[in-house]
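Read the structure below first, then the notes.
Take a look at chain A:
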Amino acid sequence: MKGNEAIAEAAIIAGCRHYFGYPITPQTEIAAYMAKRMPKIGGTFLQAESEIAAINMVYGVASTGLRVMTSSSSPGISLKGEGLSYLAGADLPALVVNVQRGGPGLGGIQPSQSDYFQATRSGGHGDFRMIVLAPSSVQEMAELTVKGFELADQYRMTAMILADGTMGQMMEPVALDLDVKPMPEKQWATTGTKMNRPHNIVNSLFLDPAALEQTNFERFERYKFIEENETMYEEYLTDDAEIVIAAFGIAARVSKNAIDEARKQGIKVGMIRPITLWPFPVAPFRKAADKAKAFISVELSMGQMIEDVRLAIDCKAPVTLCNRVGGMIPSPEQVLESIRQTAASLGGAN
Partner candidate 1 sequence: MVVFDKPHALTDAPLHYCPGCTHGIVHRLVAEVIDELGIEGQTIGVAPVGCSVMAYNYFNCDMIEAAHGRAPAVATGVKRANPKENIVFTYQGDGDLASIGMAETVHAAARNENITIIFINNAIYGMTGGQMAPTSLPGQVTQTSPYGRDVNHCGYPIRVCELLSELEGPEYLARVTVNSVKNIKAAKAAIKKAFQNQIDGKGFSLVEVLSSCPTNWGMTPQKALKWIDEAMIPYYPLGVYKDRSAKEEAK
Partner candidate 2 sequence: MAKLTFKTDLCKGCGLCVDACPKHLLRLSPDAINKKGHHPAELTDEAACVGCAFCATMCPDCVIKVER
């Protein structure tokens, strides 16, 4: 199954019956898949007039408590920025998929990870976060979609799948026997008072600054809890690692090959693969920093996650960047070379 289609099928398995999209490479397969499947299962697929309209349709369905999603690619996600901020301000659960492409501007259509900051720091205006999940296999594209819906509902916020063109276009076997937790009760939803309760209001306007401050404090209490309890990552050969690679998505797959090769050459290198980009897995990096003497951040960007790695280890060890951009993908050889240079620099050191 294609990565994009795995996301779509997993969303349906997770109980999502509403999808709003707009054509943009490299994620249009998600929309096409939903266009075929939703009508067959009593769901709603609608192609919106723009990504802005699509995210606001998501806002509408989310207000009624039903599971809903949209997907796009980098420029489309920029258009959804205001909507993402409104979803956060109104504490609405939703799933948003970004199959990244090279940027900035119209950029390219090849894979990229240059929306890392956009996803983890500035999806839109105001203090808010999104749960950002980074799959690095088609199986994870499916599993993290279900996980995304569950986390979004549990914490009343947006969960974003941050994939890239390769993940979306890649075909791999997928086990779709995903178990889905039941949806929580949503008393706050606007489904009509049925004349038996006061009206619910879904809103992010608080002209009274004290009230607006309070909503921010409460939201950040939830974010703190999420940071402490929902962080996800994978470690690979880090127990004895003197050099640790930080990489997610496609960059992690490339790095694994390079690590195996480097190990053959006697270099003690390992990898920490963040699965949640927010909340960022600080703990494993901090632990690794006790032993490791250097870190390498392998990214398809000009260096964005590298900042989180430095923050996680309080700059205790040097973190170098190994990257390609614009749609170019770092090769295992390039990563191996970066490992060898780092090892050499350490070699000289001790």
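List of remarks:
As a convention for this text, a contact is a pair of C-beta atoms (placed from the backbone, for glycine too) under 8 Å apart; a residue touches a chain by one contact, two chains touch by 3 or more; residues count from 1.
A quick word on the picks: all candidates are chains of the complex that A comes from, given by their letters.
Because the structure is a prediction, the values reported are computed rather than measured.
Within this complex, chain A is touched by candidate 1 out of 1 or 2. Contacts from chain A toward candidate 1 in the complex involve residues 18, 20, 44, 46, 48-50, 52-54, 56-64, 66, 68, 82-83, 86, 90, 190-196, 199-205.
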